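Yeah, one chain of the complex is gone here, protein chain that is, but the others are all in their spots.
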Amino acid sequence: PAALAQANPVPAEGGDPNILNLPSYSKGLGQPVASEGGYGKPSQYEANVQRRPSPGLTQTTQASVSFAPLQSLFGIVTPSGLHFERHHQGWWDMDPAKHRLMLNGSDEKMLKRPMVFTMDEIMRLPSVSRFHFIECGANTGMEWGNVAVPTAQYTHGMLSCSEFTGVPLKILLDMAGADYKRGRYLLAEGADGSSMTRTIPMELVESGEVLVAYGQNGEMLRPQQGYPLRLVVPGVQGVSWVKYLRRIEVGDQPYATKDEAVHYIDLLPGGQHRQYSSTQECKSVVTTPSGGQVLLDKGYYQISGLAWSGRGKVKRVDVSVDGGRNWRTARLQEPVMSKCLTRFTLDWAWDGKPALVQSRAMDETGYVQPSYGQLRAVRGTRSIYHNNAIQTWLVQESGEVKNVQLS
Amino acid sequence: PAALAQANPVPAEGGDPNILNLPSYSKGLGQPVASEGGYGKPSQYEANVQRRPSPGLTQTTQASVSFAPLQSLFGIVTPSGLHFERHHQGWWDMDPAKHRLMLNGSDEKMLKRPMVFTMDEIMRLPSVSRFHFIECGANTGMEWGNVAVPTAQYTHGMLSCSEFTGVPLKILLDMAGADYKRGRYLLAEGADGSSMTRTIPMELVESGEVLVAYGQNGEMLRPQQGYPLRLVVPGVQGVSWVKYLRRIEVGDQPYATKDEAVHYIDLLPGGQHRQYSSTQECKSVVTTPSGGQVLLDKGYYQISGLAWSGRGKVKRVDVSVDGGRNWRTARLQEPVMSKCLTRFTLDWAWDGKPALVQSRAMDETGYVQPSYGQLRAVRGTRSIYHNNAIQTWLVQESGEVKNVQLS
Amino acid sequence: QPAGYPGIGREATPKEVAAWNIDVRPDFLGLPKGSGTVSRGQDVWESHCAACHGVFGESNEVFSPLIGGVTAEDVKTGHVARLNDKGFPGRTTFMKVSTVSTIWDYVNRAMPWNAPKSLSTDEVYSVVDYLLNLSGIVPDDFVLSDATMAQAQQRMPNRNGMTTDHGLWPGKGMGNGGKPDVKAVACMKDCAGEPKVASFLPDHARNNNGNLAEQQRLVGPQYGVDTTQPPG
Partner (left out) sequence: QPAGYPGIGREATPKEVAAWNIDVRPDFLGLPKGSGTVSRGQDVWESHCAACHGVFGESNEVFSPLIGGVTAEDVKTGHVARLNDKGFPGRTTFMKVSTVSTIWDYVNRAMPWNAPKSLSTDEVYSVVDYLLNLSGIVPDDFVLSDATMAQAQQRMPNRNGMTTDHGLWPGKGMGNGGKPDVKAVACMKDCAGEPKVASFLPDHARNNNGNLAEQQRLVGPQYGVDTTQPPG
């Protein structure tokens, strides 16, 4: 169904019929407990809030993306049913009792002993639970050259945030007796058809941040997110968070796998590609208001959005409603966590005139999110990955909000 | 299906067949993106993880409870599909476009103007997002006299924790011009058949903590949790978090509604009842290991559980494996938030002998969770509500874990 | 218009407030004019309530009994003596409730359970009158009305049965200001005596909540016990 009219007029009949005539649910008996088979679903009125592919973006549906509906989400937790998807060879629902994790070395001396773990064993080891964002390196990739898609879902929706639970990979490597001196690179490998592989720096493992995770938002990972096991690599692009994780190899060289030698490489002006670019730099986006929405009234609005950094905590977010000439500092919603989404908000009274709404995040390293001009001056316009430029939404006089880029 | 055997033996054939014979999913093409209608579901192998009513506890299924499966949850966020349910007259899926919130006074002078809001209007106002637990006042109520149910799901499962998003009620009361001097009590009322009503202290509203909430874990509230609007009253028992919220009245007296005059009152030795008891005091429970589980091996386990307090942050959790003679202080998982679940963990090497596992939480006020003996010395054994005694799980030599109470 | 958020929200009309402002307080604020009799109440009860609650409010088929357990002596003292009787099975509504407004308000807003808010005001007065009569609070000829409800209140069997002297009200108007009733100490070593198991589920009850093997995840540090089998 299309949008409803926003109206709360002083009623003609001396009262709003929705108040004066009691609805059926005020006068009847409702549904029983556990009536959805012991696992509840959203309201029927929320059917518009879906993850969606972008038409024409990919040629197949199994090597494809569905985008999280950022424009409709609150706070920082992404409901697991709306978590963005990126598959290279489709998703599977694997029997966890048969799943195994192997640790081996690129050569015989890299590990004291190669090891095999069952899920039972992994879930018995010491675990931690941490909130982190995951962003695909290609998020906002369609927008490098110019505006390509209309809403925050499509511009920024390869982004989600969850509470992950798992075992620090360091614990497993210690058990296997890894040679941390020689073994400065890890290969993570999945059990699906693509057997996705990515090179991971040992530094992140040693920091205790990299998790062999089975839990997401309190329950097990969803099949689309790698059930029963995925690598969690906070701050690093999603492709490295290998799903259906079956193997970790400790090595002394990077692996130049398909998704780090043909894709997820950044084309620079001059024709060189940056390889092994992995960190997701500081970025933000306003989700309310955002492209494809219509503001129906002048007056008060709360500008709201998300900020994040692959290098640590978000320190500050500034918001402009005049296309970047003047900025005000937004409120950051606690808790502000490292390598995690941070929700920001700011009061705004819309005067009904065109407005260019932007947000600009800064992280604890002092790094400031760049404008398109600043980013393109270094990286050109033909990359696909790691576009963290400031997003601009144009609120038109009609109230309609459009995705625009400024010169 | 019943439990699988936990085994990872050194394989006879020189290798585990689950490794040597590649599974079909390593050799095939998986499922497309957005293949579950744009809203994903858990794995088929997680079907045992459900919210469940306790057989025989209630006579109807609409005035009833389903319990969250705490023994199977990770971290602190409760997946919304597994959030416990407590309905008094069933649940409804209400059209948010027709839902209204009214503010009025118990007399004409209590508010400068009674007001009506649409959902559109409420969602336009300044909002915050905060993580809080919600616990039914009757949680663990079956256990006041003696052991009644076998698992953590039934002993403690009227407990959940979410990121809630909504408007501080104070903002609405300010708009309506509430008389904060006279109006020290609020009545919150639902729109369902029960039109649930509870008295709320103005002090909690003034603190900014009470929210008129529409968001839960990033999406809208689920119908079972009050879609489209519920009151969030951090630290206070669930019944006060009125679902389907349609009205707030500011008054100068408490209201003695059915659920604060016939139920949710605490029977003391001597026959008096405590009325308007609302705060959920500091409490904790070990979820791993817990009743109904079987430990299949001696050796390392990570004891894990949840702690919370309606008076603020959890400061410390101690764990005993000898029935309370000796205690060790557990690790608290960051972030530790006020009136929110806190996950604790502790290493444990099970020697295969009977063990009595307990946890004891302390909050930032210095309050220490009591033993059954300490609690019953004051409140007797015939109350139904506010049982925050230390839970004991007996790990038997067979590995089977039982719910027990100690003398 | 309120300052700060122009255009958001509007003043409620008197008709609207009247439609929803249905609560009745212990001081009877909110109680609409009207009246009812015991005999009309019995008619209402038998046609709209008895199927669920039993003819005398004694049924526990869909909920705990409403009626029973109170005595003429309780009506005098305002304390229900049987609340102290551990042998008495269950605690009925009228054993607990101290305020007659509570019953009126609740029946008016929520009963009959499957058709709440379907009774007229006088029907509510009548059926509450009937329940008060069944409980021995008012005589057969008592007319319950906005004018007489205070008399009924004076005879509520448990009217003196409530206390707010506790630490669980998170505000200042009632209670003791938040002081907890139990003061435990976090002893760390050699704390209690030898622990003895005093209560546990008997083996014959182990399957009462269903097969626990089917209520635990299939993988993990431990599984669910198959409670269709005897222990061991």
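For clarity, chains are labelled A, B and C in written order, and residue numbers in each chain start from 1.
Throughout what follows, a residue touches a chain if its C-beta (ideal position, glycine included) is under 8 Å from a C-beta of that chain, and two chains touch if they have at least 3 such contacts.
Values in this document were obtained by computation on a predicted structure and should not be read as measured data.
Trainee: In the full assembly, spell out which visible chains the left-out chain is touching.
Mentor: For the complete complex, the undisplayed chain touches A, B.
Trainee: From the listed residues A:L295, A:V314 or A:M337, report the one that touches the chain absent from this view.
Mentor: Of the listed residues, the one touching the omitted chain is A:L295.
Trainee: Touch as defined at the start, partner being the missing chain; which of A:K41, A:R316 or A:R331 qualifies?
Mentor: Residue touching the absent chain, from the options given: A:R316.
Trainee: Any idea which of A:P11, A:P114 or A:P335 touches the chain not displayed?
Mentor: A:P114
Trainee: For the chain not shown, which residue from A:K98, A:R274, A:K298 or A:R331 touches it across the whole complex?
Mentor: A:R274
Trainee: May I ask which residue of B:V49, B:M119, B:V232 or B:C282 touches the chain that does not appear here?
Mentor: Considering all chains, including the one not shown, the answer is B:M119.
Trainee: Going by the touch rule given at the top, which residues of subunit B touch the chain that is not shown?
Mentor: Here the touching residues of subunit B are 8-11, 14-16, 19-20, 22, 26-29, 96-97, 118-120, 123-124, 220, 228, 297-300.
Following the convention adopted for this analysis, only the chains that are shown with their structure count from here on.
Trainee: When the mean CA coordinate of each chain is compared with the mean CA coordinate of the whole protein, which chain is closest?
Mentor: B
Trainee: List the centre-to-centre spacing of subunit A and subunit B in whole Å, with centres computed as mean CA coordinates.
Mentor: Once rounded, the distance between the two centres reads 27 Å.
Trainee: Once you find the CA centre of subunit A and the CA centre of subunit C, what distance in Å lies between them?
Mentor: A distance of 46 Å separates the two centres.
Trainee: Please tell me the distance, in whole Å, between the geometric centres of subunit B and subunit C computed from their C-alpha atoms.
Mentor: 21
Trainee: Send over the residues of subunit A in touch with two or more other chains.
Mentor: Each of 8, 16, 19, 26-29, 96-97, 118, 120, 124, 220, 228, 300 in subunit A touches at least two other chains.
Trainee: Residues of subunit C touching 2+ other chains?
Mentor: If we look for residues of subunit C contacting two or more partner chains, we find 4-5, 8-11, 16, 20, 113, 116-117, 217-221.
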